[in-house]
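Scroll down for the structure; my scribbles are underneath it.
All protein chains but one are shown in place.
Chains: A and B, in written order; residue numbering restarts at 1 for each.
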Amino acid sequence: MRKKFRTIVGAGLIAASTIMASTIQNVASAADTIKVGILHSLSGTMAISETTLKDTMLMLVEEQNKKGGLLGKKLEAVVVDPASNWPLFAEKSRELISSKKVDVVFGCWTSVSRKSVLPVFKELNSILFYPVQYEGEESERNVFYTGAAPNQQAIPAVDYLMDEGVKRWVLAGTDYVYPRTTNKILETYLKSKGVAPSDIMINYTPFGHSDWQTIVTNVKKFGSAGKKTAVVSTINGDANVPFYKELGNQGIKADDIPVIAFSVGEEELAGIDTKPLVGHLAAWNYFMSVEDPANEAFIKKWKAFTKNPKRVSNDPMEAHVIGFNMWLKAATIAGTTKPDAVIDSIIGVSVPNLTGGYSTMMPNHHITKPVLIGEVQEDGQFEIVSSTPGLVPGDAWSDHLPDSKMLISDWRSPMSCGNFNTSTGKCGGKGK
Amino acid sequence: MKRCRLYKSLFIGLLLSCFINTHLLADTLNDTINSLAKGGFKERAKVIGLMSRLNDDRILNSLEALSAGKLYFRKNNKQVIILKKEDNKYYAKDPVTKSNLGVVQKKQFKKIRVNNRLRRQIKLTLSSLKLRASSPKDRILAATNILKTIDKSALKAIQSQLLIEKNKSVRKAMIAARASVILFNNSSNAKQIQSINILMKYGGREARSVLTRFLSSANPRVKKITENAIKTIDVSLQRWTFIQNVWYGLSLGSVLLLAAIGLAITFGVMGVINMAHGEMVMIGAYTTFVVQDLIKANFSHLFEYSLAFSIPLAFIVSGLVGIAIERGVIRYLYGRPLETLLATWGISLVLQQTVRSLFGPTNQEVSSPEFMSGAFQVGQMTITYNRLYIIFFAVFILLILLILIKKSSFGLQMRAVTQNRLMARSMGIRSDWVDALTFGLGSGIAGIAGVALSQIENVSPNLGQAYIIDSFMVVVFGGVGNLWGTLVGAMTLGVANKFLEPFAGAVLAKIMVLIFIILFIQKRPRGMFALKGRAIE
Partner (left out) sequence: MISDKFYKYLGISGSSFLCIMGGAILIIVASNTLLNSDHPLHVSSYVVTLLGKYLCYAILAISIDLVWGYCGVLSLGHGAFFALGGYAMGMHLMREIGPRGVYGNPVLPDFMVFLNWKELPWYWYGFDMFWFAILMAVVAPALLAYIFGWLAFRSRVTGVYLSIMTQALTFALLLAFYRNDMGFGGNNGLTDFKDVLGFNIQENRTRLVLFVISGLVLMITFMFSKILVDSKYGKALIAIRDSESRVRFLGYRVEHYKLFIWTLSAGLAGIAGALYVPQVGIINPSEFSPANSIEAVLWVAVGGRGTLIGPVLGAILVNGSKTILTSAFPEVWLFTLGAIFIFVTIFLPKGIMGLFNRSNRKSNASGISKIAGLRKIFIFDGKKDG
């Protein structure tokens, strides 16, 4: 009996491996659809944020198909799960492009996942739309950055607080590249505005940090030097809940020491009791509470699509909406979804965003966006307390870092360069 | 652009001042309050300033509502009211007379928005009014507020209140507040020095903050005294920092203890390398979420007791899952401890994904009941209620467990089976059942830990992963199979971490603790409290 069972298992395994060998090869079916790759983690640590974006993309594709698709063809979403595993991101992007033959990929959340897939997109010459706010310092031919660069989020946020009379700054972040770079930029910027180095405190914590007692106490201490103090938080998603809980419990009110966050949106707040946090701030390019017909229509569709009347929308979702519409428009202009043609035609394309304006794709592959500052409300939404008068174009290379201030990016010919050095007049940074 | 804005604001200001003046003549509080409905934040700030000058206690109500975001105005006639939500219905109240205006439709009203600046202004305005509040706690709060902001306009109010104030601690706060105002009031040197001394004696961060602010404007003689005063305060603060670190360490230790205590049974007592332990904690946390959700929807008046329901339920749910795992998988693997690691790892993947499919990958909101929110002050140290209760809770669970194992007949059987299965069986103990129940007990305890962790952590499918490694460290460090070891281990690691953190940073502190454990285990290969004798070789 046991032996028989084993033979069956053995046979099964051999069969499985043959099937495996053939499926990896997965020759793309010649069905007449345009394939859209969706590369967001559905498991692992980042699933918490990225799953929403996958759903957003599915909704957008479905909706476009109802409108008749693109260039007379239907769109087909291809979903894979890179499982919050960075090398797997590279593998999956390669699979999407070379074996599933997608024409465009919407995906990634963390910087490292973007860095991981970047060489693949360059090599196989495809297109990635990256929807999350990030540290900047990058401009690639094959990537379109629909999230905010530091000058579209961090700098206006600090400006707002300075107007509010803040003189002392705590820059608290998770120890990875986005907070490091953002804080470097902010530090230089604050110093250029006359803030003394002793009035800036920088603190880094590991991913998923959950015991905030010491740090919150330190912030309190730092804030009792007689000057108005604010915390600029680049703390990454997961660690925010215990951080805010500790803030609330230790009684740091927004009118004493306001915290302005760059990675806390509606979705993150959905996991917290926001009553003690009312008044703390966040800077984004979109809030669910924006009063605009386009936004209201979008939220309605989103709630219907997810069949959840409590579902919230957030900034990276809007970025995908903008990116998707830009891609549609560019492909329509080019008459094809071939990456080269789309890359050429997308620059200058303007589509309505959800905050009542238009976002335009800049030659540096970043887009123009309004910057909004919102205060947390009891219901987990943000009340917009300030917004930039116009749209802010994304700046790939920060003006506040010594080695990048002379770099510009322009992917239009004849320049066609992501890191043109204005002081040497050559493409490719300092070298050559 | 800028100039344009300047003109605009000037124009609005002019308009506003006309309009305010007319209303001042009318001098009705109602009209002033109603004017809150017009204009932006800046205009609102002016109206609030105006209100504070009315020196009328009746503004208290409306300002508090405004600050809490409960002040609305009717869209058609701009009448300002307070809206209160109860059982999904909105009740309107008159802000001045406090009389009820009955149930209303929310659609007809619009919220009067406030930002931090307005909130601050309101707080300040309220604090001189609140000096007369009935509860001493409110009065202290008002006085410290004046101290913090050095609100000169409140001087009169403090002085008149001091004449009648009897409560000692309130007096102390008020005197300090008065001193801070006097210090900045261009007073004579003697008066300034007197104030500095008062503030020095009062101590604490707020007084220090006032003194440092004063430092820049002080003349040389006073400056020296101020500096000394700051130093004195610093010394006492330092002492408090030490105590605080110990407290934080114990608090972190109790969290580690809670996370590890279930593992101390499944891994420590039974020898199962239970990688799915974290998921049991997670299941407990999700049980709390479900319980709270049900209570919120059906019996909202019971919300304060939601945790009391969650704890037994979490125990049962996680315990049952544990028993199922033991019966379904682990019982085939006894005697192969390293294999249990692999199987339970698979189980943990499945459980994570199950929860993710059921509840979605995002964080779930678990709120804290009133008695667990907030903090109280002991000297210069803030103790948050949730941390305090968690420490008690962790120790309580440990004690219960100890009693269960040492004193109950189930505990006796459990120890018998783990020490000598064959002998236990020949004495008539159903070792199968004891195994299942023991594993269930460990898992159930992990579930209870999940209830506690839901109060300070994310409730997400990743919750368990965050604690699994720490839990193993604690159990191994304390000594496998010894609950006291787990207690001491958890507390030691917690305190060590918190003492390293201030100067090494959170990341390095954790690395140093890990290296310490690795080295410690070389010294004592069986942990701190190793079981002695032949049984373990």
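Brief remarks follow.
By definition in this document, a residue touches a chain if its C-beta (ideal position, glycine included) is under 8 Å from a C-beta of that chain, and two chains touch if they have at least 3 such contacts.
In this text, all values refer to a predicted model and were calculated from it rather than measured experimentally.
In the full complex, the chain left out of view touches A, B. Check B:29, B:60, B:246 or B:521 against the missing chain and you find that the one touching it is B:521. Of A:49, A:151, A:181 or A:214, it is A:181 that touches the chain left out of the display.
Within subunit B, the residues in touch with the undisplayed chain are 271, 273, 275, 329, 332-343, 345-350, 352-354, 357, 419-423, 465, 469, 472-473, 476, 480, 507-508, 510-511, 514-515, 517-519, 521-523, 525-527, 535-537. Of the residues in subunit A, those that touch the hidden partner chain are 5-7, 9-10, 13, 16-17, 20, 23-25, 27, 42-43, 79-83, 85-88, 90-92, 94-95, 98-100, 110-112, 115-116, 118-120, 122-123, 137-138, 175-177, 180-181, 184, 204, 206-207, 401-404, 407, 418-419, 421, 428-432.
In the analysis below, only the chains that are shown with their structure count from here on.
Mean C-alpha positions place subunit A and subunit B at a centre distance of 29 Å.
Against subunit B, the residues of subunit A that register as touching in their complex are 42-45, 47-48, 51-52, 164, 175, 203-206, 208-211, 213-215, 217-218, 220-221, 224-227, 238, 241-242, 245-246, 248-251, 254-256, 258, 267-268, 270-273, 276, 278-279, 281, 375, 377-378, 383, 385, 389. Subunit B makes touch with subunit A in their complex at residues 1, 41, 69, 113, 115-117, 119-120, 123, 148, 205-206, 208-213, 244-245, 248, 251-252, 255, 352-353, 356, 360-368, 373-375, 382, 384-387, 455-462, 465-466, 497-498, 501-502, 505-507, 510.
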